[in-house]
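One protein chain omitted, others in place.
Chain naming follows the written order as A, B and C, and within any one chain the residues start at number 1.
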């Protein structure tokens, strides 16, 4: 009876208090549980709770779900739920022509309309119906009726409107409601009236779809074919926290997090704060400098020292990170990038901290940099950052971003017993002829230095920020020694093994390569797919290790006639590629605080591919 | 009677307490006054006053003077004055075979020899005489005798030894002693015995040369032909301070310096602290962040806000500099670079903060960067940094370094009345249709924004670190606006006019271009001269504006078959040139805490030139 | 310090700020920006008190400057029609310091929060206070990080459960008044968002003080820390202890009085038992800060069931910016302060005292 569709984009939008994050999150989970691939994108109001009903206070959550592998949260909406005029104002432009628009007419009051900047009520003008399937109902009344038996206060009743909306949209896409009902049971177990009211609202929404003739058709999105296994949905923040935790278990070193709250990195502090049973100690410091200092101190003592922050905080931490470079101690720095410069747009996305991460310190200060490419990939990237830091005794920066941190996707749960062991290989014995300890006597192959912990008898030694003599590590002002050490430090990082880059070109005929890093992987991959669907050849290269770069990258780039680097910055990675490989890597950038637009990128790539393939 | 020589390098070396800086400085001034071109290079012991007579405590001052234009402090010494064994140990390797070695034999005690790591007394071994003209005298006794009439304490007597040495070397090079005598008269006017003792010691040194037959020949270095005018000798620190002061006068804005002491930048704070008669307010802040914050606050109020620091301090200031980028307020940041990373070698030279200056901030944060190329050139660079900051409303970073700050050279005193006027062009009237003030309504040509000072009626407005709407400058989270603003900020800085780069190639046949920036100008110029003296063609390009780069630079680079970039870092400017112009700029680097060695660079350039010219 | 200088310093905090030509009204200080705090936020009341007070001070609007850091409270400048800067987290005082040193003609206010001023910005606070820069500091204390959505702050009580301290925070809270007194502050006061009259009077005194005036304002954050100050007004609490110069220090509607223990610390005792004559009389102008410090310890930072409000300390000390300008004036002597007239002096300096001519 239901019409089969392949992929759907739904956005729930309303006032901050309307529970849109919860509703959208739940709808995404429903879809994932039913075997769809999903990608989600929350969008919070900037900073402070803005006045009710205002444009600034609009909160939204988008769910893209499909019967096949998808990589972006989607762009053109199939369904928009707009709980008030402000939400309609902000989000209507994203709804595709013919899409379904669900609104709560009771919220279209004079006051709210003015707040949203409407002169007249758009619901009554008849123009919306011309372009969209408008479903405008008095959600407040219908919900109130449904939850009447439970004796809730007016405000509490209003808070169940979101479940009505969820029920309605769930009906529309033929979702199985049982898991959501279970979830409500658990969530509100302690407040029976709230639980029952929410269940009733959910039911009412579903029934509304079932019983009225509002919708001409109902849809079904078949499960995708996924690798067999057990799955969960995971956000980038949570995946990062789990990756760090897994590295702690895999290395046997307790995890210490030094952090100062900053959007959008604070969730890592919140997540890890809950992991005391794993021996995780979280320290909310007085500022970013103290946070990274404490992490370095913990590292010095043999813990897995981690600090988390966003761009402005990274700037503050650089002096201390440089001390970690000089002392060659492990340190994991996670920068959840946001839109800059300065305070910029703190809740919005950007990937403009790459050069800061690589070069934002005084002197020659080489550091490995890693970037995950999707929310779930944050797990692997965080684990790898820890592994490199611990085994090579170096600070490592992981560049996540606001989109990765808040976005989520299904994730096949890894087998904890199969995690690679991380061996910190602490020094326990003297390493000089006379029974002393030379803290900078390096492994000849990897150039890693030995790492001896306080408490180890006979290996007492002093390290610090002054230049040190090769081997012994004593303070040295010798010019030739300094030149040697500067080069040794650079070489040490350059030797860290990283996986080869992959030239992904199913056609085998591509002349144009698009190169990306970090969270733009989703948009780029989607755009590349569209180009290929149109029968045009295009190669994709995605880089996770930004320093050192894969050894084969130069060769891959030279294989292409044209190299395009889409980024959410003014071409930072393009700069690196050009400098290092002398290839004419062309930057394509859109810096709008959100993921790159697939359609726009596709169009650009198409024109470029046509140029290189046919000329 | 005296033998004419063209150029001479003299180094005075001794214990920190021996007054070598004073002696060398004075000898340099003498030479400059007599019309020689000079370049000087002081070398302080690292950080703390080390034990007397120790290697770590050796302090030296080198003077290169010539009958023609010179550009480096020289390398192979003609004369070494070594006041004690440690000074001999450290500096003997720099003395050329056949050079003159003057030592104070009374300091070659058992204790001092051990301190310096000598098993036996090198003065008595007879080997020094084989390679050098050794003049070993008991300076302590001869000086004591000379100053006996003035009844000084033992310690004070010892402190006049340096004047004996100065007198002796001055005799050797036929210097005119009158100015030095005058200078001593003034300096010690308040302490007549000290004054007279120093004069006597100076005289005694001169007479020692005159009367004994120690030296076979005496030398003369003729004056160079310099442009007519009045000259003085000037160090980079002083020139920088004067440049800032001149900009304050030229703009009519009071100078405010916020600084936190750090080697080798502290002298700027000390210099400007003395300029209260010019209305200069210096503020020694609690840290680097407060220092730059105060400077930005002063700028906001309409002063010429300046902050001075070195590498680690720059790292700390970046978050505040980024606020200046966002608020588009003038701010002059002077980074006197030193050897890093981390604390590194704080008294040694390096030019490894270039990438930090350009890119060490979160987000897209473009900033003009200027580097002086010689001590005297710091005047012009500092003045220009202020001019750009004030007229274009932007932070500007000037990259000086330890060598420039401490080095000195003759300088033709500029005419204060001929300084270009700097017009800050404050806004005084509303600039919107409705009589309001739009702080980001830019000049369409330069993209500079209007700058209205607190206290100006009717122009009240608020600025800050959040992204702002184009024109009005209200807080904006709009994605498209952000993209616009990111590009506008970049474009604004890119449009700042800078002088074209010069392709300096007298032969007109060069295929190899050597490109430099900052203080390596001296070494590179000297090496280029040597290459040309050998009849080989080579082009030199020196860049003072590192951002924006000269508009013609790409064309110049492409004119060369090979581009070499010598730097005291691992190739930071080479990275920029490669990325921007896609030319195979090759880095040549020696990171030894001191200027590039001319002979080594010459050798390298010779082999490269031969390769490109003959193949 | 010469007599003459002392006189200068004795002038009030606004003595060098031009007056407004015409009387101003509250609405003159209202900007066109929509106020974006949460409904019920204590920040509204504070904004309103400031907007009410400023016209009364009589100073020119354009000579009023507000510098803030980052935090909910730090959005304040947008809502006040004056010059303003919404700067970066914890650093407002550094910016204000540079401005105050160079511009005696401005009334400079710093708006900051408990996180902004006491966590990341703690060092700048103590240094501004000891320098005594002429700035009025409003510290909005809601005992929480509001803007970042609810982590504990340096003023949160031990054991506070927040997103970042799910098992309870461990840090002993900072007492802003004690800290300021330990940092040589010359003016330290405390008030409450809800008490408009008290807040206005304290703020007025703060503006009139020449030097750094710190005003801690207990502010409610209904979203992330609602009722943080409710214990102060709970019926069984000892509650707010009002400090008024020359008055005995009483609590609980006069039932309790503050008395000095033998070792100098202060305690509350029933007035009926100890007698009113034993109750200390408040003197904020005492040179030695010990008594003010003792008063600051009456706050039970954990429970917050009692706390003094009012002006703890108000003493005269030359302020940094005045001294800095005096050094300039002294150095300039009778020389024209007009920089354009300084060309010949500059010429002399460019030359230095050791030059030679080449012809």
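The criterion applied here is as follows: a residue touches a chain if its C-beta (ideal position, glycine included) is under 8 Å from a C-beta of that chain, and two chains touch if they have at least 3 such contacts.
Because the structure is a prediction, the values reported are computed rather than measured.
Every shown chain touched by the omitted chain in the complete complex is listed here: A, B, C.
Of C:163, C:190 or C:317, it is C:317 that touches the chain left out of the display. The residue touching the chain not shown here, chosen from B:343, B:391, B:481 or B:525, is B:343. When the whole complex is considered, the residue among A:327, A:391 or A:523 that touches the unshown chain is A:327.
In the full complex, chain A touches the omitted chain through residues 29, 32-33, 35, 179, 183, 226-234, 242, 245-246, 248-249, 251-254, 256, 258, 275-281, 283, 285-287, 289-303, 305, 319-320, 323, 327, 413-417, 454-466, 474-475. The omitted chain makes contact with chain B at the following residues, 47-52, 54, 56, 259-263, 266, 269-270, 273-274, 276, 282, 284, 286-288, 312, 342-343.
Chain C residues in contact with the hidden partner, per the touch definition given at the top, are 119-123, 126-127, 130-132, 154, 167-168, 170-175, 178-184, 260-261, 263-266, 280, 283, 286, 288-291, 293-294, 297, 317, 320, 323-324, 327, 330-331.
In the analysis below, only the chains that are shown with their structure count from here on.
Looking at A-C and B-C, the interface holding more C-beta pairs in contact is that of B-C. Rounded to whole angstrom units, the spacing between the C-alpha centres of chain B and chain C is 43.
The mean-CA centres of chain A and chain C are about 40 angstrom from one another, to the nearest whole unit.
Touching of two or more other chains is recorded for residues 319, 323, 327, 464-466 of chain B. Taken residue by residue, chain C touches two or more other chains at 70, 88, whereas all remaining positions touch fewer.
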